[in-house]
Every structure is written in C-alpha cells, then in structure tokens.
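Please see the structure below; I have some questions.
Only one protein chain is missing; all other protein chains are in place.
And then chain A:
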C-alpha cells in the first residue's frame, strides 16, 4: 500500500515539474507586463488585444500555418508510416535491418542536419521554398516516429492470430482489417499524436525549409521575436488558450474512448 502511494506520488511530482513552466505562462497571461516574470497586477488586456486580430494579424497567420502544416504532415506520416511498418515487419531479416536503419536516419540526424540536408536538396533542385517544402520536410521527420510506434505493436502481436483468422475463412484483406489494424491502432494513434506534437514543436527544420517568401509558423515567429529582444506578450494568452483547448479536446476524446469500451 505504501509502495503504491509512493509510486503514484512519484508520477504526480514528475507531472508537476513538467507543468510548472506552463503554469507560469498561464499565470502571467493575466497581467500586462511586457516581460515574462514581471507581475503588474491582474489584467485581461493581453486577451483583449489577442482577440483584436487586426493588431496581431501576423501572429494569427503564423498560428494557422502551424496547425495546417501539422495536420497535413501528421496525417500523411501516419498513413505512410503504418503501411511501411507492416511492410518492414514482413521483410526478411536483412532487408528489415536495412529499412529499420533508413527509418532511423531522420531521428538520429537531429533537426539541424535534416534541415540543412533538405535545404541543400531544395536549393540544388532550384525549388522555391515555402508551404509545400515545409510540409514535405515535416513528413520526412514525422514518419519515422510513426513507424517506431507501430512496429513494436506488430512485433509483440501473436502471429498465430493472423493465421487463425485465415484458417477461419477470412481473406488476407479481412484479416488485415479485423486482426492486424486493431492490434496496431494504439501504435498508430500514438504515432499520429507524436507526429502532430513534433511538427507543431519543430523549429530547426522549419527555419531551413521555409524560404524567404514571408511564410511564418509559430516557431519562426517566436524565434524572430526573441531575437529582437522581447517576446510578444500576446504569445502568453495564446499559449494558454491553445493549452486549454487541447486539454479539453483530449479529455473529451478520452471519455468517449472509455464509454465505447464500457459498452
């Protein structure tokens, strides 16, 4: 019993530490000080000026770009990665090792090398960099994470299940949909979520592939801001709002999943 309490305490302390910086952002979004960390009394001024999109049109544009890029990249990566994972799982040992290695390259490379190498590719091919190149770049570094999320599920799956389905008269396609996909779905979902978060978070690859046509994502906007010396104060309420919206969304998704399970 004591052990159980200790274990849960550990989890919650870790979570508290992870959330401390976010709490600070949320708290300081309710004051209108220019610098994060200065408290100049309670105020909703930042929220009001955030709603006043005219003043921060470029910030809103950056937000929309970030979300669009993340959803396109995560969706394509999940499809490409899941199909690839099923393929890789069925390869012979040697080619599986080779594909596994190719798959880990973008992860091992690190953002900067992926960014620089794609920058050199687009420059060499004479492709104008912009929205499309950023999406392609994001698919490049998101897909390996999907494959890595799906593969362990396939490896741990009981291979007899698939055979049993075939013996009971399922076609290979039916067996795929009824046996393999349900087994790997948690991996696909976690892969999609990972892809989404990495894409939204990405800064290094985006910076090298975004070109100079004036396209901005949240990351490049903030970086340009931090370079100029200060962080646009409106980013605080924006981060707080994004955070709360996602929190609510995830709770809803989770409760629906629970309900579906209980039925």
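Definition applied: contacts are C-beta pairs under 8 Å (C-beta built on N, C-alpha and C of every residue); 3 or more make two chains touch, one makes a residue touch a chain; residues count from 1.
One rule holds in what follows: contacts and distances are computed from a predicted model.
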Identity of the absent chain, which is to be given by its UniProt protein name, from "Fe-S cluster assembly protein SufD", "Ethanolamine ammonia-lyase large subunit", "ABC transporter permease" or "NADH-quinone oxidoreductase subunit K": "ABC transporter permease"
Can you tell me which of A:50, A:69, A:88 or A:134 touches the chain that was removed from the display? A:88
Touch with the missing chain holds, among A:43, A:58 or A:104, for A:104
Residue numbers in chain A that touch the chain omitted from display: 7-8, 10-11, 14-15, 17-22, 24-25, 28, 36-37, 80-81, 83-84, 86-91, 95, 97, 99-114, 116-121, 124, 136-137, 139-140, 143, 145, 147-149, 152-153, 155-156, 159, 162-163, 166, 172, 186-187, 190, 193-194, 197, 200-201, 203-204, 208, 218-219, 222-223, 226, 231, 235, 239, 242-243, 246-247, 250, 254, 257-258, 261
